[in-house]
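Structure, as structure tokens:
Complex shown without one protein chain; remaining protein chains in place.
And then chain A:
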């Protein structure tokens, strides 16, 4: 399986990246992608800046391990993970996950699995800045429950 994992402090264009990913495929009959965007409404009112921190090296290794797990579980031809760090404003893309497989179920599930990992287990720290100042954000209970769905099966 081919994998492309990138953490970047620069804005990226999900459509352009997805077109490149699609062009790289040779066997797949299914391509699933998820794009996460900065929500304008945060936990405490409107968000002006969303900021993400990571631990260079360790964060990438954790994501690479999750991609390996996905490939062990589903027959993937390729996987793409692009994750922003640094300061973003509402509507900016934060994350793009794309998976390609022979058939749709594997691609859907692998993308779902990778997003659940990124939301509550990958080494990122997220803060929102709004009228009330800066606030660190933790995953919701649903995010932890989503990630736990994949644990024991």
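Definition applied: a residue touches a chain if its C-beta (ideal position, glycine included) is under 8 Å from a C-beta of that chain, and two chains touch if they have at least 3 such contacts; residues count from 1.
In the analysis below, contacts and distances are computed from a predicted model.
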**Complete:** The chain not rendered here carries, per UniProt and among "Sugar ABC transporter permease", "SNF2-like protein", "Molybdopterin synthase sulfur carrier subunit" or "Lactate utilization protein B", the name "Molybdopterin synthase sulfur carrier subunit"
**Asked** Which one touches the absent chain: A:31, A:95 or A:111?
**Response** A:95
**Asked** In the whole complex, what residues of chain A lie against the chain that is missing from view?
**Response** 36, 52-53, 55, 57-58, 61, 83, 94-95, 115, 118-127, 136-139
